[in-house]
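Here is chain A:
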Amino acid sequence: MRERFLTGYNDFVLPFVCGMIFVLIYCLVGLVRIILQLPAEDRKRFFISLVTPKTLVKNIKDIFLKCLIHVDIWKRNKLLGYMHSSIAFGWFMLIVVGHIEVMLYTSRLGLKALYYPIFFRYFVAETESTMKGSLIFFLMDFFLLVVLSGIALAIIKRVRSRLFGMRRTTNPSFLDLIGQYSLWSIFPLRLLAESFTADISGGSFLTKSLNYVFTEFLSNHANMLPAWWAYSCALGIFFFVLPFTRYMHIPTEILLIPFRNAGIKIVNARKGFAKAQVYSCPSCGLCIDACPMGVLKGNIKDTTVYLNRQIRRNNETRIEEISDKCLLCGKCTAICPVGVEGDKLRIAQRAVRKYNFGPDYSNIDVSEEIQRCNKFVTNQNNIVSSSDNEKVLYFGGCMTALTPAIMKATGSVLEKAGIEFEIMDKDGGICCGRPMFMAGRFAQAMQLVEKNTEIIMSSGADTLLLSCPICYKIFLEKYHLPGIEIIHHTEYFERLILSGRLKVRKEAVRYVYHDPCELGRGCGVYEQPRTVLSAAGELVEAAKNRKESICCGGSLGSLTLGFEKRKAMTENALNNLVADSPERIVTACPLCMSTFNRYADRPVEDIAMVLDRTAY
Partner candidate 1 sequence: MIYQGKQKIWADYQKEIPDNHWFYVRSCIRQNFFPGAERMFMEISRNLLGKDIFETENHTTCGGIAYHCDTIPQETVMTIVARQFALMTEAGYENYVASCITSFGNYIEILETWKEFPELETRIRELLWKACKREFNKPKYVAHASDLIYKYRNEIAARAKYRLVDRHTGEPLRAVEHIGCHYAKMFPSRGIGGAEYPYVLCGMIESWGGNVIDYPERRHCCGYGFRQYHVKANRGYSISNTYKKFESMEPYHPDFILTNCPGCPYFMDRWQYVIAETEGKTYGENGYGIPVLTYEELASLVLGYNPWDIGLQLHQVAVEPLLDKLGIEYDPKEKYKGLNEKELMRPELPGVLRCC
Partner candidate 2 sequence: MDFGFRISPSSAINLDKVNLEKFEELHRIEPDVYKCMACGSCSSTCPANRYSGMSIRKVILALQRGKEKEAVAMMRNCMLCGKCTMVCPRGINTRHLILSICRIYEEDVK
């Protein structure tokens, strides 16, 4: 191996070197800014996590599996997974092997280290006889082939996205297109350039073979330089546009993973962690198919991928529209390969909205409610009755108030199991605060949380039972109720059945269970309702279920979706549920129940109602 030029330099490296330097500086500045934007506490936590061995290992593992191998996409669709990992991992390996090669065969690199690993073949001469690193030659050609296969798939995907399990894909912006075309051209041009040079610099099965083909009709080595120029230019263009395209996700995701592993949450709507999420979005468009609003074509541009794009463009009008329209079902978050939290990001956008006035609950006196709910307090000294029974306080919530059948059925099931309970909001209660929270008005939501906490804490209960997943989520996340177990009725019923306190008669009825967004994706409760239903009848599954369950369309999350617009979503969700011809649709959320009931062609019930019918 010897270097062909004394200088070790040719002008064609300039486009690449400039692009490289630009993108590195850009990323560095961005990194520093994002870290500075984090709240001080989060920043500290981040730095500590970087040096904690456990998180360090996890970071490396996650970055390798997610950024290079794209395991999440593999799980979803093999072809799509291969496409992503072939490009990412292949390119990564080209860079790694390229560097090894340069380090093995050259000394005194100096500034040449900037471009030698990329354009090494141009600067060296290698004869067959001196070729000692045929393995390396082979590896380089192999990974180039891998990347090229990925690029080929990417081109096919643009035309036939259905082959990759995607119905719809993102509409690229102009810069995205430039980035994409330059990315696509990098590797064919590299192949071309290396092939032209292969007789001088050596090559393996791919480059060498092509070289033979080329020399058949293009024997002049002068053809070499334009190919290398083109290759460098493609790289340069790609790097220059990278910060302004979706490809920014490549560097950002490497930051996002340690952020997430450090347990950082979105605080500022546009800065810090939120910004990292927005820039991590690869515009893959998986969220478009996931979005329940997608049944109406007009809503496609309101999916998370477009939210990220608009946030990057600071288009306030569109940001507001997109973030207010969302049902907050959380499905885009659940399926996002890079972990952009579409729902939380939107709530954060809602939170920055300016209101001239807002609610204030300081005038609300809860003493009457406290009086009503203190069944478990025996005397005026606030001593809790010492019975061995559970002391269950049942909070139906606003939505259950509109579906009294659920409240009645729940009460009846509890009675059958011999549970002592008190209904907290028999005559109307105070809202749990979740709807207010979803509207981004956190302080007001917390005021409601405080009011309810006061009532619950003075009730003497040891269990707080909820039948509404909307309430359940905020109770789990924002309420601090020491000594009181917060439990959803699906979980509680399962416990009663498993412990034998509730006997259930199994009937020959086919039930399908709809996972409410807030209960499933929101609180991770998937199994308990299924156990309960399996005890009461035959459980069949919806076409898309659990993490991928489709929102009923009634969600309080959306601020702007009108009643009429929701109809199509509800019907779509119903079609999904009846895939396996169930006789009855069962859910565990009063809002889902009333929404489905509006358009369903078969009975829709809450799980409590099923249990009330079958338990004894």
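Candidates were picked such that all candidates are chains of the complex that A comes from, given by their letters.
We adopt the following convention: a contact is a pair of C-beta atoms (placed from the backbone, for glycine too) under 8 Å apart; a residue touches a chain by one contact, two chains touch by 3 or more; residues count from 1.
Not measured: the values here are computed from a predicted model.
Undergrad: Which single candidate from 1 or 2 touches chain A in this complex?
TA: Result: candidate 2 touches chain A.
Undergrad: Inside the complex, what are the residues of chain A that reach candidate 2?
TA: Residues in contact with candidate 2: 324, 353-361, 363-364, 398-399, 401-402, 428-431, 433, 435-436, 439, 441, 448, 556, 559-564, 591, 594.
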